[in-house]
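Certain chains of the assembly are absent from this excerpt, and the rest are unmoved.
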Amino acid sequence: MALDEETVRERVAAFLAGHDPAGDRLEFLRARFDAGLAWVHFPEGLGGLGAPRELQNVVEREFTGTPQINHGLQTIGLGMAAPTILAFGTDEQRGRFLRPLWTGEEIWCQLFSEPGAGSDLATLATRAVRDGEEWIVDGQKVWTSGAHHSRWGILVARTDPDVPKHRGLTYFVCDMHAPGVEVRPLRQITGEAEFNEVFLTGVRLGDDLRLGEVGDGWRVAQTTLMNERVAIGGGPVRRGGGMIGLVADTWRARPELRTHDLHGRLLRLWVEAEVTRLAGSRLREQLAAGQPGPEGSGMKLSFASLNQALSGLDVEMRGEEGLAYDDWTFRRSDAVDFFGRGPGYRYLRAKGNSIEGGTSEILRNIVAERVLGLPSEPRVDKDVPWKELPR
Amino acid sequence: MTLLYTEIEEDLRASVRDLLADRCGPGVVLRRVESATPYDAELWKTLAQEIGVAGLLVPEEHGGAGASARETAVVLEELGRAVAPLPFLTSSVLAVSALLGSGDGLLGALAAGEATAALVVPFAVSPYRFAETATVRDGVLSGQVRAVAGADVADVLLVPAGGGLYAVDAADATVEVVPSLDLTRPIATVTLSSAPGRRIEGADGGDVRRALLTGAGLLASEQLGVAEWCLNTTLAYIKERHQFARPVGSFQAIKHRMADLWLDVVRARAAARNAAHLLAGATGPAVGGDERDGQDERDGRDGQDGRDTELAVAVAKSWCSEVALRVAEESVQLHGGIGMTWEHPVHLYLKRAKAGEIALGTPGVHRDAVAVLADLPGPVA
């Protein structure tokens, strides 16, 4: 029988009675994991209680004020690596990886995208060739955030170039400390580097780092990608919040910038931001009512387009101030900083919103086919061996 | 549950949709608009009396169903989806709303579907800029009002004059229907030449403005219905229609346009629901107390609720007007030649959408209201 809210609450209380939140942070977190109170829907022994996923909210509330894990740094580990390891890992792999992943002792990154394989991920060219009990990996990955402080990476590589592209892939855990792994910051048009390029040259990975069967990498990767957080979380909840709020605040504070032309465009964008926010609220209500709708697919599209239009208007309306930029220094950063940086940065960074995490073109395809049921286009690559595909 | 549909609302929708599917299909509507009487009086009787939609907004003590703007909005979605030539918006929404504050006895007859009424204002007027065009002297009304919707099938005309509201028997006025862009909701010129009127006790210009606000906010739901019919009909067509040995709907440029339109409609639904919810007089804000910004919280409770509602209406009407029109226009385009013919019903929706853009305030007029309500002032002169 599944655990109920009351029982979970009691477990937390019992745990807190025995562990001082003011003590050593890491010890507290390890103990919380071992007590099955890390992610309650995971199995017992792996940080969970096999409880319904919704009860996690209860647990989080009860743990308010205690040492917390770092959701920012651990995004890839928690959101992508963990569910994949749980679904496809051996007992040894689950036992080895999940605990330090959750406590944050080991940071994870994602090694999927390649310069030649963006939207068409399945054409990726990084090779993994078997050599006894090891695999030798050669290739280049890109858009890897956090690679420079990662212990492990989830990696998809081509193990068989002679079969159609989806069938020749295998999924690995990549040891980011292994010889031949080189991480280089990738400078973006904003001037800073949120991401890295990762060069893999003769990297040897033991076969015990393989996740799932040889040739089954595409299916394993789907599990990872399905767990990528839906973009809806990123939308503003308050009316007039988010990017529109930034622009509206400037508008209100600086009457000298106003023109009728800008006013008309601002009003349109304010309305669009508001109806998009309402659609997000409605989606959350649907989820809460157990009626998940297809609307989620569209939220990322909407926010990308809104962020771009609003940040563009922001730069334009500031006139001579818009001709300046806050800082071109080449340095690493760990996240998007729409609220701390200047309008020029926001304008440039928002351009990535319609590319990263699924381009707007791919998202429109998905809406058209999966939501609207429109037929797919003629495919030319379905039954062709990967090595014969035009590139 | 605020932006979703309740079970009661879904049941109501099903009843209305079944009836309309049965008696108000596209072929029927096309034939009706070519006849002398586009309005379908028989169908209206069934809808008003048997399903009881005419009294949705009327409180029970006046013989109505005591429902709210939420249920009314669902009916409008269905009527929009059918471009039904029925006086629901004009009589059961606009005229009823103008009478609600007064509790006038006429409400009972309207709720029972025994009479229909029309508010004698230009259909293009916005809630923000209403001005009387008729005059009253000793209970006798004179004046001319153009572009009145629903007057042609009204038994009673509600005429704003002298700061009050007057009920005039339609037989005492001249109602001249003019060729109308929207074939399914024609407009008329109402001329009053010393027509006897009964003053509605307790109703004034404020009631008229509130009725126009309610009408504009709920028209958004009708526009949602128009947009949904156009989107779904176009989807069905482009899945079937082949060109170059492929379904038209398999061409990527078309797919991407449909995806964008769908996203517009998804947001139109949220906006229309939000307006209906707030017009229903919900005491809390539409989407949870945590979502109010600081500015709003500083305002007083009552004033704030009114302002939230007005803002929701302005947002919904401006967005849904443009979405309905865009989807209808794309629908004509994607139907190709057949979409330009009289025999295909899509033009009825295009005309409804274009007229709806103007009705009860254009999108631009409602955005000007947003400027005031959301504190986004224009340039200092």
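Observations
Note that the chains are named A and B in the order they appear, and that numbering of residues resets to 1 at the start of each chain.
Just so it is clear, a residue touches a chain if its C-beta (ideal position, glycine included) is under 8 Å from a C-beta of that chain, and two chains touch if they have at least 3 such contacts.
Computed from a prediction, not measured in an experiment: that's the story for all the values here.
Just one chain of each kind is rendered; the file's full complex, by chain label, has copy numbers A x2, B x2.
The working rule: only the chains that are shown with their structure count from here on.
Computed centre separation for the pair chain A/chain B is 43 angstrom, with centres defined by C-alpha atoms. Interface of chain B with chain A (complex): residues 1-4, 235, 238-239, 246-247, 249-252, 254-256, 258-260, 262-263, 266-271, 273-274, 286-288, 290-293, 295-296, 315, 318-319, 367-368, 370-371, 374-380. Residues of chain A touching chain B in their complex: 237-241, 245, 248, 251-252, 255, 258-260, 263-264, 266-268, 270-272, 274-276, 278-279, 281-282, 285-286, 289, 291, 295, 298, 301-302, 361, 363-365, 367-369, 371-378.
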